[in-house]
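A single protein chain has been omitted from the complex, and every remaining protein chain is retained in its original position.
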Amino acid sequence: MADMHSEADLAFVRETMLAQKEPPIAEQGALKWLRENLFSSWLNAILTVLSLLLVYWVLAHTLPWLLRGVWDAGSLAECREIRDARYGDGVDAACFAVITDRWQQLLFGFYPRELYWRPILALLCFFAAIAPVLFARVPRQMLGFTVAAPFLIFLLLWGGTIWGPLTVALGFVIGWACIAFLTKPLGRLVATIAAVLLPIIFWLFLAGPLARELGNILPIGLEPVGSKDFGGFMLSFVIGVAGIILSLPLGILLALGRQSDLFLINKVSVGFIELIRGVPLIVWLFTASLLLNYFLPPGTNFDIMLRVIIMVTLFSAAYIAEVVRGGLAALPKGQYEAADALGLDYWQSMRLIILPQALKIAIPGIVSTFIGLFKDTTLVVFIGLLDPIGLSNSIRATTDWNGIYWELFLFIGIMFWIFCFSMSRYSMYLERKLTREHR
Amino acid sequence: MSTTTDAPAPDQGFRLNQLIYDTRYRSMTIQIVALIVLLTFFGWLINNTIENLEALGKDFDFGFLGQRAGYDINQVLIPYDSGSTHGRAALVGILNTLLVAVLGCILATVVGVLAGVLRLSKNWVVGRLMTVYVEAFRNIPLLLWIILIFALMTEATPQPRAFLVDESGNADASMLLWDSVAITNRGVFIPAPVGGAAAWFVVGVFLASIAAIFLWRRYAVKKLLDEGKVVPTLLPSILLFFVPTLVVFFLLGRPISLAYPELGGFNFNGGIQVRNSLVALWLALSLYTGAFIAEIVRGGILAISKGQTEAAYALGLRSGVTMRLVILPQALRVIIPPLISQYLNLTKNSSLAIAVGYMDVRSTLGGITINQTGKELEGMLLLGLFYLLISLLISGAMNIYNNRVKLKER
């Protein structure tokens, strides 16, 4: 039978593959993407159209104004003249000349122009110092620099004799020496008490004269720059960074206190945290500005920026405490038990086992706290410090730029956005990395 | 604390160094030392304060609250004029703070939930737009947003004079909704309900019928669960909502009427003026907090495993229904605690009202009053206590909720 069927009997045999056909137009390329992503249902279609209309409306109202921007003028009046000459009378056009004229002030405040390298270098130092904390790949030896960085940054920003920061650092060395050398002969308790008391006594009574004497003998230092010259984004940054870094030790102590079984310690920690978190920052800032002098011994007086940094430190300590508490709670209970089983006492187990892990978990939260604090530094405008928004008021008070509005705020907004957005991206990256490591 | 327990030492009597080296007594020692340090510290603070007050010739008393305030407040929820006391001005401010906080929490929730859900939408344009919204608001200081939104509203909305009709019968702007609502750069003017004693009766009936709707729905659910009977809810609810109120309203001879805003003199008169400062602050707070809530909602939804969605789809539920009946109820448990802390933030952030001249408690008590009387210590103390009380109340509510949710966990 089979033989009977010769090839000739068959009507048709396909010998080659057909070329692939294009999918229907609606199922390919941009159209498919459009259909699936934008017009998959009526509701979606309406939403898409509405969104596009909104985007168009916003752009139509802002783009011409932006693009017509005048960048070179000495005052608003000049800006208006240039605009009238270029585009005709009364056409909407931005006057970005105010930014070209005053951008240094918005970034650095009144910091002497020839010394701009110092805040920039301080910023680089800051980045170098936190690199080993934030990125695992950076060699650990960099941590030594991290310890030295605060003193270096302080010296760079405020200038003055090199001996001030050095003597302050010496206090910490004394504290460390007490722990290291007194524990053996005198016992740990005495050593700890000495490590706390001696540096304080040193700072209060010896550090000042010592620094002065050393400064007289060997006057090395940078040209001093007072806090009153700080302003703009530099001020925001200094307050934000100082607030976060100084608040870390206190925040960790508060978090531990809140976890503690000791009734009094626990309640005091909880009370402090709730008190600080329950009241808005602006009230605390007014407290710093109006009331802090009441609480200090009569006659003491230090500049408003320092008072703000103290208040911001206390403020962020409460928030850091909550973040660290989250980190402590996230640790498996086995870690605590294992530490106990090794016979470590409370501080040893915290220092060697618990805190290193908890803090690592807490870093994204700390970064978010920092972003929030950095944004909140704008509130200092209400107590007369010249942060970017405060400076924008001052700039608008000069006869040259009186009446300018959006351009300044646009600039400030964009700067803030760049800072905060990059930091929040970093914290998200960290969070992802942490979840990967924990699985 | 370390939980190691040494074998109790045999009777050796109490020695002083046990206070430090014996874990049984050590915690006591630490606490007593802490207490002494703390009391010394507070004593020091109070002592300084007393000395400083004396040096300045000031005293510490709250008598200023009873003095004549002498300044006017534009938005008052209770009767107030410049002859009222500072205490009353503070009360007006407190009410204004609460008003913007409550309004803000409501709008922020709506905005946040919408943005959070839409950000997960498959619609590319909408998703991107929401991302832009969230990132823009989260990364720029609230203060800047408040200032910008206030300025935007001042610039973009017509001034009351634009509503004037000129000789040719044209006006630059017109009122909305059959001449009842006017949006101007001084605020939104809406009709105000006006009514006598009988009006309260109508309002009472309306509230009662709302309560009745809830009771009916509860009854329907109970029936469904207990006996498996489906009791209709939609139609009775609608009927309950409208019928009793309308019947009473007409029976009593329409006791409530609307007073429409009318243009006269410099401004609109009559009706209710929702001032721009309130609207700007409200919008800015809501949009800012909404961006954070959107992230919370998104996180909450993403935390629900994909299996839930797939199971719902397998049951034939559409995506909208799935979201409403399956995902959101589960996500809520994750969402609510951070949501409430956002409410807390919003309430605290309302103290930025100073930027737009909204007369909240910080502007009245903590601003003008302190400035006029020089009583900064007392004023700030009261202000701090008020915010602290509010935040304790809100976090108390959160704890209650958390406990209730915890009980349901299996």
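Going in written order, the chains are labelled A and B, and every chain counts its residues from 1.
In this section, a contact is a pair of C-beta atoms (placed from the backbone, for glycine too) under 8 Å apart; a residue touches a chain by one contact, two chains touch by 3 or more.
Here, contacts and distances are computed from a predicted model.
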Problem - Undisplayed chain, where the name is taken from the UniProt record, one of "Oxidoreductase", "Heme exporter protein B", "RNA polymerase sigma factor (Sigma-70 family)" or "Amino acid ABC transporter substrate-binding protein" - result: "Amino acid ABC transporter substrate-binding protein"
Fill in the blank from the handout: Sole touch to the unshown chain from A:Ala45, A:Ile310 or A:Leu331: residue A:Ile310
Completion exercise
Across B:Ser180, B:Gln372 or B:Ser395, the one contacting the chain not displayed is B:Gln372
Fill in the blank from the handout: Full-complex touch with the removed chain, picking from B:Thr97, B:Asn123 or B:Asn276, is B:Asn276
Exercise for the section: Using the definition of touch stated at the top, determine which of A:Asn37, A:Gln259, A:Thr398 or A:Ser424 touches the missing chain. Expected result: A:Thr398
Problem - subunit A, residues in touch with the chain not shown (by the definition above) - result: 76, 80, 101-102, 105, 109-110, 113, 147, 150-151, 153-154, 158, 160-161, 164-165, 167-169, 171-172, 203, 207-208, 211, 226-229, 242, 245-246, 248-249, 286, 289-290, 293, 298-304, 306, 309-310, 313, 382-386, 390, 393-399, 402-403, 405
Problem - Touching residues (missing chain, whole complex) on subunit B - result: 55-58, 70-74, 81-83, 147, 151, 154-155, 159, 161, 185-186, 264-267, 269, 276-277, 354-355, 357, 359, 363, 367-368, 370-372, 374, 376
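Assume only the chains that are shown with their structure count from here on.
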Handout entry: Separation of mean Cα positions, subunit B and subunit A [Å, integer]
Key = 27
Handout entry: Residues of subunit B that touch subunit A when the two form their complex
Key = 1-4, 20, 27, 30-31, 34-35, 38, 45, 48-49, 51-53, 55, 118, 121-126, 129, 135-136, 138-144, 147-148, 151, 348-349, 351-352, 354, 362, 366, 370, 376-377, 380, 383-384, 387-388, 390-392, 395
Handout entry: Touching residues on subunit A, where the partner in the complex is subunit B
Key = 33, 36-38, 40, 44, 47-48, 51-52, 54-55, 189, 260-265, 268, 274-275, 277-283, 286-287, 290-291, 293-298, 340, 343, 345-346, 349, 371, 375-376, 378-379, 381-382, 389, 405-406, 409, 412-413, 416-417, 419-421, 424
